[in-house]
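Would you mind keeping the following structure in view while I ask a few things?
As you look at this complex, bear in mind that one protein chain is not there, while each of the others sits in place.
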Amino acid sequence: MLLIECPYCGVRPELEFVYGGQAHVARPHDPAACSDEQWAEFLYWRENAKGVHAERWRHTHGCGRFFNALRDTTRDQFLATYRVGERPPAASSREREPQP
Amino acid sequence: MSGDLRAASGGRIDRNRVLRFRFDDREYTGAAGDTLASALLANGVHLLGRSFKYHRPRGVLSAGADEPSALVTVRRDAARMTPNLRATQVELYEGLEAFSQNRWPSLELDVGAVSGLLSPFIPAGFYYKTFMWPRGAWHRLYEPKIRAAAGLGRAPEQADPDIYANRFAHCDVLVVGAGPAGLAAAAAAAGSGARVILCDEQSEPGGSLLAEPAAHSEAAIAGEPAARWLTRTLRQLTAHPRLTLLTRTTAFGYFPHNLLGLNQRLSDHLPRPDPGQPRERQWQVRAREVVLATGALERPLVFPGNDRPGILLAGAARTYLNRFGVLPGSRVVLVTACDAAYQAALDLHRAGVSVSAIVDVRSGAPDGPLLEAARLAGLPVETQATVLGTSGRLRVRAIRIQKLDSAGAPAGPVRRIRCDLVLMSGGLTPSVHLFSQSRGKLAWDESLAAFLPGQAVERVRSVGACRGVFSLAAAVSDGTGAGLSAARDAGFSVSAAIPEAPLPESAAAGRPGALPQPPGVSGEKAFVDWQNDVTARDLTLAAREGFRSIEHVKRYTTTGMATDQGKTSNINALAIVARELGEAMPRVGLTTFRMPYTPVSFGSFAGFARGELFDPVRATPMHDWAARQGAVFENVGLWKRARYFPLPGEDMHAAVARECLAVREHCGIFDASTLGKIEVAGKDAATFMNRMYVNAWANLAVGRCRYGILLRDDGFIYDDGVVARMAPDRFHVTTTTGGAAGVLALMEDYRQTEWPDLDVWLTSTTEQWAVIALQGPAARRVLEPLIEGLDLSAGAMPHMSAARGRICGIPMLLMRVSFTGELGFEINVPADFGLPVWQAVFETGQAHGITPYGTEAMHVLRADKGYIIVGQDTDGTVTPDDAGLAWSIGKGKPDFLGKRALERPALASPYRKQLVGLLTRDPQQVLEEGAQIVPGRHRSAPEPALGHVTSSYHSARLGRSIALALVGAGRSRIGETLYVSMPDGDIPVQVTSPVFYDPQGSRLNG
Amino acid sequence: MLVAIFDARHDLPPTYRLCHRDQTMQRFSGLSLLRRGLSGHRDWQPQWRKAEPKPAYDAVIVGGGGHGLGAAYYLAREHGLRSVAVLEKGWIGGGNTGRNTTIIRSNYLRDESAALYDHALKMWEGLSQELNYNVMFSPRGVMMLAHTVHDVQVFKRHVHANRANGVDNEWLTPEEARGVCPVLTTDGIRYPVLGAAFQGRGGTARHDAVAWGYARAADALGVDIIENCEVTGIRRDARGAVQALETSRGVIQARRIGVCAAGHSSVILRMAGVRLPLESYPLQALVSEPVKPIFPCVVMSNTIHAYISQSDKGELVIGAGTDAYTSYTQRGGLHISSHALEAICELFPMFRRMRMLRNWGGIVDVSPDRSPIIARTPVPGLYVNCGWGTGGFKATPGSAHLFAWTIAHDRPHPINAPFTIERFREGRLIDEAAAAAVAH
Partner (left out) sequence: MVDLSSARQQQVLAPTPLLKQLPPAARLVLRGRSQVLAAAADALGLPRSETPCRAVRSDVRAALWLGPDERLLLGSADAAAEMHGLLQRALAGMAHSLVDIGHGQVGFEVSGARAALALNTGCPLDLDPASFPPDMCTRTVFAKAQILLWRTGATTFRLETARSFAPYVTQILALAGRES
């Protein structure tokens, strides 16, 4: 059970969160203009990064907000969490370990 | 028999509290403070069990969690049987009843021991090489025999009545292990003001200090005798209000982000536990800083015949003597590869046990204060020697030793020494289990011949023996330093100077691997893994057969895979394989340490989640009324829903038929409260709904309802439900019962992440409203007298309209909707008023034949009309057009969830499976749901089915069976005859429209 | 035991040619055990050579699990490829092959899936003899419990669909289910058991033996099994076709590369510029301490997430679910194991006093429709076998066999033809997830 820092509520246990998959997979603005390949890409293709992964979480059993996180999938350590609409912090940002 | 092998005094037992207990149906006595193992040893019982594979007689090897051999079943009553407990950890209580395992007919005379005779032919992995003929015989012939021979104790056969508790906890510093280092760490951290949890697996804190003699101990901490230091430190610790000391509590797992799982055993040591209190409690502790003070385990020596009862680890013998006051033998031979074990011989000597020999197996000329003390005490020390074997059937009787020459090879005469106790020590292995579980790197230390904690990943420190700091004073200093620095790192100001961390010590390095044997002699088995009966020869065989990674060796030979998880065997196995391969030990690898440290009961993981508390039972406000009416309930998600309301003597079929007819002819009342309800509000609510649902919402008038369909962006139906527009900026959205949470989450996702600019908000009102569906031609007549301020006439309140009003004086949201095809209303009242309003409606309805109906009748009634149930008539691969619902899609909408996906080639194909009706020729024949539909009756080979039956019922109103089905290009087949394939023959069916009843909808609009 | 060891068919010589090629393999049998037992087991050969990488191979398989080793075996055995290597970054069988709960069944819903898994199941039935290695295939029956009316509908649909496809799967009443598994509790629990789908041909096998058996048999056909060899890059020629692999042990030329890297498939394929619709999740399993036989079959409950059987050694083998998030750490959360044990204790309340002995994690590569990909990739010469999610072990022989066929012919076998990457673009999903959310 991970510890996750909600950008609104602070550090909380994973039990309060729902994982939301890869972050920054924007729904195309004009779906009708998409090819089948582009739509399939949006629906199904994911980075599945081994290493730093930008991903979405929702603090479902908390403030209810979706937010984004950078997590190292080889160690399950969070590097940063940030609000929807914000740009991911630079990859060089110092690693932070959540505190209970 | 009484405990005659008890020293006259000493130890931490209470000789005045005599406890009676039974082992294998014989009665014995022990003392308060004993373990089962110590009490049996005090009674001279060394034979405690039989080994897994060869059924060798086995005794006690250790005195703690590392015990591989002395496994017993403890029985409190028929439902409270616990197999495979280590006798070394079972605390004695009055009336304890224990049994040995894996033997028949008795422990002394075990027929299974015949497998020992076959041992030349059943080496490691033998089962991979045989039992293959004839084909299929493995499962029928060989496997049952192997399975019967395998396994240790018997699983309990009755439901466990005990309670298990759970607790989440947080602390600044968690200290695992209450030995000297852990106690010092906890005291230092608590003294700095930190919130500390200190846990230890034993019944009392003290760790290795408990094995020190209370009287004349050489052990001292800063000049203070160890026993006094322990008492004083404990007093100091228990005075700290922010320190929690947990005994009988094993830290079994180290999880990401400094979460540790602790298993606290609350009642297994009690003679008569309160059945209302938990047996165990699982703690999930989140710690800012962790200090591991988990100590070290003594390694056995690998020599022929090293497994007989009466052969113990040297440290264990000290524990039995000094902690439990037990004399484990009368003539002892100590075989050692390290200095520390000499203390065992000295202690036994002082207790009056005759020390026949100390056999030091190290090469070179060992020296040190303990060796000196042994010489001074006149104990016979044989250096540079090896052990060739032992004898004695159920108890060791003698040991054979031989000197080593300068090259380290056995040479010279063989000496046989009579004894009834052999102690051995191959050195100490630091317990790095939890550190390794935390994903910290382990570093091989050649001088210690051990893996030590290296680079940490979590916020964790190791102190004392678990990082190779064995000597008492150094371990205490190490603990103090770690406790202080942990408190500091957790944010507390630390005034005391943090002592420098001591370096690991190589004094206890010992000698991993097998003792040297004369060449060419194929003597007795030299065991590495006691419980799984893995010998040194098995390991060399595995290496010879090409298993070179230690993980392969482990899996091929099963070494280290017994219930002790290789605590005593892993390092010896690694050394033997490394030697065989000519590789350095760390090159061969180290097997991964896996959770749990010692076995943990399933019940403690399950906690209170059992029966009614396994999952929340969600009940509607009208649930108890339905129960009183004799309703049969079904589980739908977490909800309990009334499935049907049988009258006395009715089965489901009869009840459902009666309920259906009542709705069609009079009036039925149905509890629809479980449907999900979401308030979508804000000035952009209509825009939001337009983007989410396939339907057109902009043109829906206030006070009107529409059947909404929600797709996911893959184009398949996700949910459906009636949506009422309550205001220009407000929609009351209903969802399926099972889909409520998912729909809300999906909506929030798009609202927050795709369209954050929209002024729209969502609030679940599922539980705010009790929903009473009143359906049938008499519905309006039943309702009218109860309503204030609303005109229910068809003109004022047509089908698919909604209005606020009052019922029984209660504010209400009334929707005229129907899932039955009849005139119908859904009365939404605040939940607390659900039951009284329901009762009022029911009472008023008596004059109109009102009948409660359940979900089963609801399903039949909607199937009459061809209305789909999402999840039954759809399966996540059905589009609106497949379901015949293309009409619901808002024309000219630029976009909605799933719109683009519907244009993909496979989703636009005319050959897709489409929802149709099926009618059997025999009107009384009800098709089976899930049955496959095929085009022709006579088929030579299996061919792909055209589709399957999704819903099938006997329709009471139609007086015949009806079915819905998904059939390839189904709508183009209407009128055709197809076949439903059944094991006993195909059933011809006619493809029809899915609407069987009132296709014009005149009843609905009445 | 005596009877058991000295089984029939001693008549073959101790070594024999597995096929008409290359090397001889020490034959395993009761007699060979007996013979070598008398001489102290001194002359057993390594079960597979510790091969050093050669500069070039006709085909290279990346990934030394059951699927990869098996593919190499069938390439050599059935397609006559003379020069084949398997590259494994660690030790063979150390990934999901050695970490799963070994459930084998073929009662999948979709026609395509049923054909694929039943192809595998039929191969399991003769695999020990094929490989001369006892993989302990034990068709003790797999029972899938229905707890809700919806479950009943779904599983009955499976039963009917399977029968149409010639796959055995029968419906059991709760009483019949207890007859198969006497320790099962069907009533008085939060979600009573309303029935079960039962595949009698399903069962379990010994996972390590599958890897070792394929390795030994492939080795005997000349396949180089190269352990501790990590692939770090894929080289392509001017027209984009694969040319060579860069590895921790040097560059290895190969015109045909098959990737069987499970949770790491995305990582390997990305080296050739191919992206996959996969996500890798942690999956945990655990065993109890061993006890005498008490559990005769395999029981699965998808509704309350319990998967259990008893190993030949006596351990209760229990599958847990995946964690919610993608990860390559091979470990999951405590709450995931707890959830699995809650379900086990609910169905089998006598096991509450049983104790967890060992818990471990693997990395499973999950596709959007929970069906695998066994296909060519857009890169000529590069083939992939992935997306098995939580259920790949059961398919091992079939998957390996079809993958070898696909590599050898540069086109899919009819059975795996639907299992392409392109199906996700076209919307031709083989959706086992939507149908029943059946894992394992």
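Some points to look at:
For clarity, chains are labelled A, B and C in written order, and residue numbers in each chain start from 1.
Operating definition for what follows: contacts are C-beta pairs under 8 Å (C-beta built on N, C-alpha and C of every residue); 3 or more make two chains touch, one makes a residue touch a chain.
Predicted model only: the values in this text are computed from it and were never measured.
Taking the full assembly into account, the omitted chain touches A, B. Among the residues B:515, B:810, B:823 or B:889, only B:810 touches the chain that is left out of the figure. When the omitted chain is restored, the residue from B:765, B:801 or B:888 that touches it is B:765.
In the complete assembly, the contact with the undisplayed chain comes from B:169, out of B:141, B:169 or B:394. Across the entire complex, the residue among B:204, B:505, B:615 or B:998 in touch with the chain not shown is B:615. One chain is missing from the display, and on subunit B it is touched by residues 163, 165-170, 195, 274, 276-278, 284, 286, 608-609, 612-613, 615-621, 638-639, 679, 681-684, 729-730, 759-769, 808-810, 830-833, 835-837, 839-840. Listed here are the subunit A residues that touch the chain not shown: 1, 8-10, 12-13, 15-16, 61-65, 100.
The rule is short, and it goes like this: only the chains that are shown with their structure count from here on.
Chain centres here are Cα means. That of subunit B falls 23 Å from that of subunit C.
One finds 31 Å separating the Cα centroids of subunit A and subunit C. As a whole-number value, the distance joining the C-alpha centres of subunit A and subunit B reads 28 Å. Annotation for subunit A: residues touching 2 or more other chains are 1-2, 18, 36, 40, 43, 75-76.
Multi-chain contact residues of subunit B (touching two or more other chains): 255-256, 259, 284, 439, 714, 901, 904-905.
Across the interface of their complex, subunit B is touched by residues 1-3, 13, 18, 20, 26-28, 30-32, 34, 36, 39-40, 42-43, 56, 58, 60, 64-66, 75-76, 84-85, 97-100 of subunit A.
Partner subunit C is touched in their complex by these residues of subunit A: 1-2, 14-15, 18-19, 21, 36-37, 40, 43-48, 50, 53, 55, 71, 73-76. Residues 52, 80-84, 114-115, 118, 120-123, 126-139, 141-160, 162, 164, 253, 255-256, 259, 261, 282, 284, 439, 522, 537, 541, 544-549, 551-552, 555-556, 558, 561, 563, 565, 592, 594-596, 599-603, 605-607, 609-612, 614-615, 617, 634-636, 643, 714-716, 871-872, 875-877, 901, 904-907, 928-932, 934, 942, 944-945, 948, 981, 983 of subunit B are the ones that touch subunit C when the two sit in their complex.
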